[in-house]
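Removed: one protein chain of the complex. Kept in place: all other protein chains.
All chains are identified by letter, namely A, B and C, in their written order; residue positions are counted from 1 within each chain.
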Amino acid sequence: MSGITVNTKINGDPVEFICDADETLLDVLRNRLGLTGAKEGCSTGDCGACSVTIDGRLTCSCLVLGAEAEGHNIGTIEGMANGEELHPLQKKFIEHAALQCGICTPGFLIAAKSLLDKNPDPTESEIRFGLAGNLCRCTGYDKIVRAVQDVAKGMRNNKAKRA
Amino acid sequence: MRYERPTTLKAAAQMLAKEKGKAFILAGGTDLLVRLRTGFIDPDLIIDIKDTSGARAIQKTATGFKIGAAVSGAELGENAALKKAWPGVVEAANLIGSKQVQGRCTMTGNLCNASPAADSVPALVAAAAKAVVVGPKGKRTVPVEEIPVGPGRTSLKKGEIIESLILPKRPPKSGDAYLRFIPRTEMDIAVVGVGVSLTLDGKGVVTKARVALGAVAPTVVLVPAAAKAIIGTKLDKAALDALAAACSAACNPIDDKRGTRDFRIKVAGVLARRAAMIARKRAGGK
Amino acid sequence: MARVVIWGSLKPHTGGRSEVEIEARNVQELLARLGETYPGLQAQIKRGVSVSIDGLIYREGWLQPLAPDSEVFLLPRMQGG
Partner (left out) sequence: MPLDNAPDSKRKFNVVGTRPLRPDGIDKVTGRAKFGADASAPGQLVGRILRSPHAHAVIRKIDTSKAEKLAGVKAVITRDDFPDHTDGDAALYDTMYNIMAREKALYEGHAVAAVAATTASIARQALKLIKVDYEILPHVTDVDEAMKPNAPLLHKKMFTDGVDPKPKKPSNVARRFEFGHGDVEEGFKKADIIVERSFKTEATHQGYIEPHAALASMSPDGSADLWCCTQGHYMVRDVCARILGIDISRLRVTQSEIGGGFGGKTTVFIEPVALALSRKANRPVKVVMTRDEVFKATGPTSSTSMDIKIGVTKDGLITAADGTFRYQGGPFAGCSPAEFGAMSAFAQFHLDNVRAIGYDVVCNRPKTISYRAPGAPMANFAVESVIEELAHKLGMAPIDFRIKNAAREGTKSSYGPVYGPIGLGPTLEAAKNHPHFKAPLGPNQGRGMAAGFWFNFGGQSCVSLNIPTDGTITVSVGSPDIGGSRASMCMMVAEELGIGYEHVRAIIADTSSLGHNDVTDGSRTTFATGMACILAARDAIKKLCQRAAATWGIPEDAVTWEKGFAKPAGANAGNFAPLSLKEIAAASPGTGGPIAGHHEFSADGAGVSFATHICDVEIDPETGASKIVRYTVIQDAGKAVHPSYVEGQFQGGAVQGIGWALNEEYIYGKDGRLQNAGFLDYRIPVCSDLPMIDTQILEIPNPGHPYGVRGVGETSIVPPLAAIANAVAAATGVRFTQLPLSPPRVLKGIEDAKAKGKKAA
């Protein structure tokens, strides 16, 4: 099997990697690039633990070939905080105890950010359906939904203050 | 395994035709990669068609809409004109998988997988959508219901690729709807799916209708008897009962891990009623 | 003498009695004497038992002292998830 050279941007940084044709983007992130924040929970797109964004759009990195990343911008959990400053979602997940074991947390954060980017004022139902592609077995989702609601409220308040 | 990303569909079709081993088309990949990872398929060649011209475009034409083969579910949902014209088709496509899957999955892929439970297909069939097929012998246009011929099998010949799906222009006073039954609220494969598209006259009488069922037979089925049951009616109780009965009668399902035969037959009728009422409302009926 | 209550299906090993009296200072001694007196119980004791002494469950606690009037229940070894 001959390797495929792929040029991409990950969390804004140019990255070049070589992968095999049958490797998924998740394999590449975890095994070749050392970005193990995205987790492999099922490899069938059913659990969302491997969530990343491609050109800003939410996807499961287990359902993307590494070769497909050519020319695209990939966003992963490792790029969510701005230096020392955690993203509000990251802060609120800790504050609200929205994680227990934490294996699903990176995927939830990526999905929640994608949700709020599109819809800064979601209803509880919109949050629940927006996060339905991410499985959590510890929390029963209650505290996750509350954390996202709290972030959305904070973002709206900030906006109101600025206006 | 090799990976190719041609820039024209013609080139893609040639690669497909020439390949001696097992070749697969990759658009959204949300089914293909699952089959690859679970060892269900062992491809020699994967042809990614996302970079082919028009593959990711939704075009509004004089006769309706042309939807490129690699347009994702999320992109369909973001197209206001398409959503207004064919809400049932868009809602069906948007039911496929999670938000993550929506970022990638395509209606064309949903059609070519030839799963009887594919969510977008009953809605497409009800909408009288057509598929534009490109192959070694040129282009042909076929009704979508003729693409799947059995679970996992299509009528596409070696070297043929679906380039786009065509939805007709929406006639006035028309509406469509798709409903499916799943055990959870998300993330499941349809146990039963029903697509209904209908047109009303000025008095609210159904003049035209198409009804299609998913997950109740080896392929998605168009049910003319169900359409007949509501054409000429105002969707009163008797008409809806006849619609439900016709849908149940058209079912030839199996017992499996997702539902029983009896359940599917019964629920097909229930969902048909509900979908017809939504379609009527969308058509401006009261 | 501590009063030892065993669970129903162990009765065949104690001559049909569900309660026996054993002279023991602690749990370890109690289990040893139980096994000596009723050899049929040895297999279960080896497999693992917990005991409850006057209402409190001890999963290990071999050296837990027994009062002369202690009521001891033999229980299958506790597991959890």
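By our rule, contacts are C-beta pairs under 8 Å (C-beta built on N, C-alpha and C of every residue); 3 or more make two chains touch, one makes a residue touch a chain.
Nothing here was measured: the structure is a model prediction, and the numbers come from that model.
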Displayed chains contacted by the hidden chain, counting the whole assembly: A, B, C
Selected from A:V6, A:L65, A:A132 or A:A152 as touching the chain missing from the view: A:A132
Where the missing chain touches chain B, by residue: 38-39, 181, 183-189, 191, 256-260, 262-263, 266-267, 270
Chain not shown, touching residues in chain A: 1, 20, 22, 30, 35-44, 46-47, 49, 76-78, 80-81, 86, 89-90, 93-97, 99-106, 109, 124-125, 127-129, 131-146
Touch list for chain C against the chain that is not drawn: 5, 7-12, 43, 47, 50, 52, 54-61, 63-64, 71, 73, 75-76, 78-81
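One rule holds in what follows: only the chains that are shown with their structure count from here on.
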Centre-of-Cα separation between chain C and chain B, whole angstrom: 67
Touching two or more other chains - residues of chain C: none
Interface residues, chain A side, partner chain B - complex: 1, 4, 20-22, 24, 43-46, 48, 51, 54, 57-60, 62-65, 67-68, 70, 111, 114-115, 129-134
Contacting residues of chain B [partner chain A, same complex]: 1-3, 5, 26, 29-30, 33-34, 36-38, 46, 48, 50, 72, 74, 97-104, 185-187
